[in-house]
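Every protein chain but one is kept in place in this view of the complex.
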Amino acid sequence: MTFDVATLRKEFPTLQREVGGRRLVYLDSAATSQTPEVVLAAMERYYRYSRSNVHRGVYRLAEEATDAYEGARTAIARLVGADPRGVVFTKNATEACNLIAYGWVRRQLGPGDALLCTVMEHHANMVPFQHAAQDRGFEMRYVPVTEDGQLDLDAAAQLVADGRVRFAAFTHVSNMLGTINDVPRIAALVRAANPDAIVHVDGTQAVPHLPVDLAALGADSYALTGHKMFGPTGIGALVADPALLERMEPFLTGGDMIRDVTLAGATWNDVPHRFEAGTPPIAEAAGLAAAVTFLEELGTERVRAHEVALGETFLAALRATDGVEVHGPHDMAQRGGAISFSLEGVHPHDVGAVLDDRGVCVRVGHHCCKPLMREMGVNATVRASLHVYNDEDDLEPLLEGLSAARRMFAGSGRA
Amino acid sequence: MTFDVATLRKEFPTLQREVGGRRLVYLDSAATSQTPEVVLAAMERYYRYSRSNVHRGVYRLAEEATDAYEGARTAIARLVGADPRGVVFTKNATEACNLIAYGWVRRQLGPGDALLCTVMEHHANMVPFQHAAQDRGFEMRYVPVTEDGQLDLDAAAQLVADGRVRFAAFTHVSNMLGTINDVPRIAALVRAANPDAIVHVDGTQAVPHLPVDLAALGADSYALTGHKMFGPTGIGALVADPALLERMEPFLTGGDMIRDVTLAGATWNDVPHRFEAGTPPIAEAAGLAAAVTFLEELGTERVRAHEVALGETFLAALRATDGVEVHGPHDMAQRGGAISFSLEGVHPHDVGAVLDDRGVCVRVGHHCCKPLMREMGVNATVRASLHVYNDEDDLEPLLEGLSAARRMFAGSGRA
Amino acid sequence: MSELEDLYQEIILDHYRSPRNRAPGLAGEDAHVHHSNPLCGDEMDLRVRIRDGVLDGLAFDGEGCSISQASASAMSVAVLGRPVDDVLELVEQFRLMMHGEAPDRADDLGDGMVFEGVARFPVRVKCALLGWMALRDAVDTFRRGEEANDVTHEGDHE
Partner (left out) sequence: MSELEDLYQEIILDHYRSPRNRAPGLAGEDAHVHHSNPLCGDEMDLRVRIRDGVLDGLAFDGEGCSISQASASAMSVAVLGRPVDDVLELVEQFRLMMHGEAPDRADDLGDGMVFEGVARFPVRVKCALLGWMALRDAVDTFRRGEEANDVTHEGDHE
């Protein structure tokens, strides 16, 4: 173990909870992570001491609030190696994907153009582009997934070959399969066919778990969400090249994002403010900045190492369990700690209920990846996902629950 | 005084703060309100006890989180007399206005159509429609404001007379002038000219201060924001007739708002979920529900009565102060507690700085109402705005600060 | 494990393991609806045959958790052979039971009664309701005169 997990766990209030007399075993961090005390303290500091609105105040409280808010921008930029002027705060990763879909894709792509997506995307990084394609008449192309849960890069190369792909959207880490995609390689492949193509990456499942450096990745734009990276709900970000932001049309409009407004129309503020209309998530930004510091203090390299080590233990144990089929890559070098699997003869919903009864929290269902599920021929899976507060102690309750579920639903002869 | 304000103040942590040895005098609730302990406690309960994602979880924590989130929907519906199926959560009021601009206006209005707006709108309730008008080629028409800060309803009647106005957007209460608009009358006037016209009202400054009943107002859709009504940052709502929501195109797309997704496209979830893409502001909803209860326990009638009484005191004192010119209606029956004024010979920014030095927080600037400011021939004003935790004790520090400012900048002979 | 045993009673597990009236088709079918619960990924096809105002045939098929499948199975036994008005009344009784109301016609709900405890598990209520809502919709579809209809219905927020 890379961390002293037992000590670390004490930082996370909800993990102190007992369910039916048992210790809570939280294995759903891919849906949302737990929040450490330091993040709650940062939000309290704002609410209890500096409660006011940002940017337009000339009084002390408002300056403090503005510092907290803008400090989060610097923190995010530092974490992913970006220019703070390229950090646009949104309410979640979904809005971040919509921001680029409305601000760039819908303004730039039309009949004759194509957008490269993949079959493994979360709905957040697929539907906004499908919706745009319907309205604007461009073509959607999907990189297929291989048997072992990887993007088929040969197929991808063919899909971009005609040079008509002007925008590519794909995930850094799959929330369903765990697969870590080779972002630099895909970005290069896209740009080889069309040097002006924009590469948009969904980093939602990467930022909380891996070192991320946008320049090394070769991404023009990158979506993330606060609540999966120890931060609060209600905040996410699109991190983009400021030059790309300059070329984007405003999306949400209103106060703060304008330079001037007359009855005839408005002119826009500088980036990134141009994309932040109205009162932003101030307390949430204060919390997110603390979450970034927390992550930095853990060290993203160590977070990844912990997850690789623990993931290997979980994968090995699950694969050795009767009736369990693990989806996605089996080698931790190629994947993150979100592990989806099926249990023979038991519907995931029933697995979830049996586990819940034992205080084990997992996610069941389609994980907002319906096209991928269809491709894999499953309706739903069970997903156990790991984070820094998990360790080997969390494995036994999971395995016991799975065998209880099998005993309970044995003989049904159906999946 | 209708409340025991001294006791009530204890509920608001930031109001306990001292600035430079003086009691903090917070007169900027029109920008954002203070947050009471009960709201902070509701958010803590979520973060410390039920931290998880909503809707898709089969375990206890996720059920609790979902209950907290959906409970906020019921609370908002109850507060403004709406159907919970008509409550769409957004990140702020600005997104709520954009939601209807993208979901209805941009899909329905085109060349030959007109949209009725007013000169007194906050940018949030003007720019999204201007932006749509530019893209879609419909006409923007603006109801002018009279000398005494009221909407000119005769002019409005003429503006709608040709029946081409298919959508009207106006504010319930002006954040700059304080004016309370006669919503039922304007709605009737719009519908008399075109029975199918949609009436959208910006209720941001009304909900925290007045009893609101959507049916009585005759509004089809109504925007509000959490952080001005004792709630947290990061949440707002569009409250609309569910039948109107049914006719709206989705806006933000992604997870949770879909029924099914294939590579060919998506089908949409029921309303209101269709308009809530991605992980929603869960902690914020828990806080907002507590804020609604707090407001209900105070009683919106009593909140209004307190504000009328206190507003009369402030208005009378300010109007009696040398060099002060109050903008907007002078009769509290026609206005709320946001009081904008100019101080002769002193720029608002300087007024703000002098007041800040005395622990008095006011807003200075254009208040996101540039067209209105231009109409009134001012570049910036000072705005003192009241809420339940203010009382007559807050008047003296304001007046003393104004006279200090005048002394300091006297002789400049410029405004 | 008593809470869990409450949810998964033996009768429920029995219906799950040996479903009644589960079939991929129905001879002489009058209406066919497809219902899905997008949040769990449950899918259900329900077919009905209605003769002289009586529910004469019913077949359900699909994929779903034990609760949704067992509930549809128990339902099929309870409603087959009843006049459609009576069927709709039983559907309503079941729906109210899922919201905590004790039903008047407990006897007529038959094995459906064992799902009473599901009301205490909010996320599972929609599973238990899936078949019943599909049935109501199938009758409505038939009554609208759409003999062979295919309706996709949102199972989440009834």
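Going in written order, the chains are labelled A, B and C, and every chain counts its residues from 1.
What we mean here is this: a contact is a pair of C-beta atoms (placed from the backbone, for glycine too) under 8 Å apart; a residue touches a chain by one contact, two chains touch by 3 or more.
Just so we're clear, the structure is a prediction, and the values are computed from it rather than from any experiment.
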Full-assembly contacts of the left-out chain, visible side only, are chains A, B
Have a look at B:Phe89, B:Tyr102 or B:Phe409 and name the one touching the chain we're not showing. B:Phe409
Touching the hidden chain, out of B:Val38, B:Ala353 or B:Leu399, is B:Ala353
Which residue of A:Asp270, A:Glu301, A:Glu344 or A:Asp393 touches the chain not shown here: A:Asp270
Among A:Ile258, A:Ile282 or A:Leu315, which residue is in contact with the omitted chain in the full complex? A:Ile258
Absent chain, residues of chain B that touch it: 20, 347-350, 353-354, 357, 364-366, 373, 379-380, 408-409, 411-415
Touching the absent chain: which residues on chain A qualify? 55-58, 62-63, 66-67, 258-260, 267, 269-270, 273
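Here, only the chains that are shown with their structure count from here on.
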Which chain is most central here if centres come from C-alpha coordinates alone? A
Report the inter-chain centroid distance for chain A and chain C in whole angstrom, where each centroid is the mean of the CA atoms. 37
Calculate how many whole Å lie between the centre of chain B and the centre of chain C, each centre taken as the average of the chain's C-alpha atoms. 45
Could you state the distance in Å from the CA-based centre of chain A to that of chain B? 31
Mark out which residues of chain A touch at least two other chains, giving numbers and ranges. 349, 353, 364-365
Residue list for chain C, restricted to those that touch at least two other chains: 38-39, 124
